[in-house]
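Got a structure here, written out as structure tokens. Questions coming.
A single protein chain has been removed from this complex, and every other one stays in its place.
Per-chain numbering from 1; labels A, B and C assigned in written order.
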Amino acid sequence: MYLSVQREDFDVGAELARLRESSAGATTAGGAEAGAIACFVGLVRADNLGEEVRALTLEHYPGMTERALAETIEQAQQRFPLIAVRVIHRYGRLNLGEQIVFVGVSAHHRQAAFSACEFIMDDLKTRAPFWKKEETTRGERWVEARDSDTAARARWEA
Amino acid sequence: MYLSVQREDFDVGAELARLRESSAGATTAGGAEAGAIACFVGLVRADNLGEEVRALTLEHYPGMTERALAETIEQAQQRFPLIAVRVIHRYGRLNLGEQIVFVGVSAHHRQAAFSACEFIMDDLKTRAPFWKKEETTRGERWVEARDSDTAARARWEA
Amino acid sequence: MLKPMSVRILYFAALADRLGVRSEHVELPPGIVSVDGLRTHLAARGGVWADLGTFPKLRAAVNQRMAGGDAPIQAGDEVAFFPPVTGG
Partner (left out) sequence: MLKPMSVRILYFAALADRLGVRSEHVELPPGIVSVDGLRTHLAARGGVWADLGTFPKLRAAVNQRMAGGDAPIQAGDEVAFFPPVTGG
């Protein structure tokens, strides 16, 4: 597991290369190697609920953020047979189109990789202590939590 | 839509950068920008059904392959609200750990991106005319199609 | 006689903006044993603090873990109040 909460941008290609490296075990051991990598990147979108967003600032709760993300990853590892997981979440001011979050997961089979990647995003959205303040054409405003995110997380308990 | 059937390896970081570029529309249009990118990379695994795999050769049906992958992408675009899609599938001889397939999808929201990425893999697995021949410690053998892949594709029709 | 209990309190995002405070150390009188008890005590300070009592969908964490209103608090704890999270 690798987890980082950082102000700086990240290089998705480099992150995926590291995920691949940490997923390739000793070839003689048999079975340690990944057949599937799923990844997700969240970006700052221009248009949120009809108003134009120019940038956003992500506030977070240092310490608790890392703890919450680690718990999310541990839950994913308990639920799905995974080989390696990398999660990066940025904070601070981000412009339109910038990268916010990276989730990369490797597994023997694609369904575990897809499910874990989606689970991590759904869990993180309802648990990790980040708050977005948007700069729109009509001024600043804090983003409201979405019921759809709560519903997305609830699917995993059905 | 971008689609390539090729012998050469691909650079996932560059592919994701291109996906991001083609997903960032005119900011004044509002709504053309992606908030989510989901991607999948399939790798040659060491261990398949208990025998050690050293390499595999992917045979394909030139012409039909491109047509089938284009149909898969079109189906995904009809089913989910997507912004951009990139699919690369390799053929020829691939060593252990090498990349076989890349699927990258951008969308406004993460659920469409995740679903489309998984749908494309499930559809491709049952429709695109590729066949894998493995080199194992016990010689060469053609990989048998898996019932689990047929089942994975069938989920989308439920 | 019971000693006063010291806790650290953090506020985040829209709540911190509303209160104009991001963190404080408070000495609590005896009898405040839960997150809800603490919230009521702080809101009773009046003025802008009344908003803490009525803030919609308020969430809390004790020692950096999500906590419900009946979660216990002890001397030395770090308690945080904030709106629902919106990361990712």
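We take it that a residue touches a chain if its C-beta (ideal position, glycine included) is under 8 Å from a C-beta of that chain, and two chains touch if they have at least 3 such contacts.
Everything numeric here is computed off the predicted structure, so don't read it as measured data.
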- Message: Based on the whole assembly, the unshown chain contacts which displayed chains?
- Response: B
- Message: One chain isn't shown here. Among B:L16, B:A46 or B:A128, which residue touches it?
- Response: B:A128
- Item | On subunit B, residues whose C-beta touches the chain left out of the figure | 42, 58-61, 63-64, 67-68, 89, 100-101, 121, 124-133, 142-146, 149
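Throughout what follows, only the chains that are shown with their structure count from here on.
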- Item | Any chain in contact with subunit A as well as subunit C | none
- Query: With chain centres defined as C-alpha means, what is the inter-centre distance between subunit A and subunit C in Å?
  - Reply: 28
- Message: I'd like the Å distance between the centres of subunit A and subunit B, where a centre is the mean of that chain's Cα atoms.
- Response: 21
- Touching two or more other chains in subunit B are residues 110
- Task: Would you pick out the residues of subunit C that each touch at least 2 other chains?
- Result: 88
